[in-house]
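Only a single protein chain was left out; the remaining protein chains are all shown in position.
Let's turn to chain A:
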Amino acid sequence: MSLIDRIRTETAILRYDFWLEMRGVNGPRRRDLRRELRANLSEATADIGATRALFGIGSPKELAYAATETDPSRPRWSQGSIWAGAVFLILALWMALTSLTVIQTAEAAGVASPVSVHPFPWWGTTFTAQSSPGTLEAGVTAPWQLIVGPLLTFLLVAQPWRRLRSRQPLSVAD
C-alpha cells in the first residue's frame, strides 16, 4: 500500500473512530472495530485499490452508526462534554455582553455611585458597575448559570442513566 493510500485509509479509520466515540462506544470495543476495518480495508485495497475500497465502505459516520445501532445503550460522554463546553462559551459571552451593557448604561447616566442590577434573565446574579472620572469598576457576583447551564447540558446530552438500562443483546432484523 502506498503512503497516500495509507494516509487515506487511516483518515477514514480515524473518522470512523470519532463517530464511534460520539456514539458512546467504549475504548476496547472501538479498538476492536478499528482493527477489523483496517484489516478489511487493507484486503480490499490490495484487491481493488484504495479508491474503490474506501468508496465501498461509504461514509464512516453511517458505518459507525450502522455497526452500533443494536449495541447496548451507553452514556455519550464525549457529546455531553462538547455541548457543555459550547453552552459555557455562549453563556460566558452573553454574561460579558450584559456586563458591558450595564457599564455603558451607568456611564451614559453619569451615575457616580456604585450601580447594582439583576437584569433578565440572570436571576440571582448581581451585575455591579461604578464609573467615576479616572475609574471604571465592574463585577459579577454568583454567576451560577455558568455552572448549572453546562452541567445540565452535559447531563441531558450524555444521559448517564443509559448505564442503568438493560444490557441484553438486541435481536437483529437484517
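Assume contacts are C-beta pairs under 8 Å (C-beta built on N, C-alpha and C of every residue); 3 or more make two chains touch, one makes a residue touch a chain; residues count from 1.
The criterion applied here is as follows: contacts and distances are computed from a predicted model.
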Which one, "Multisubunit sodium/proton antiporter, MrpB subunit", "Amino acid ABC transporter permease", "ABC-2 type transport system ATP-binding protein" or "PadR family transcriptional regulator", is the UniProt name for the chain you do not see?
"PadR family transcriptional regulator"
Hey, which of A:51, A:70, A:116 or A:132 is the one touching the hidden chain?
A:70
List the chain A residues touching the unshown chain?
32-33, 35-40, 42-44, 46-47, 53, 56-59, 62-63, 66-71, 169-174
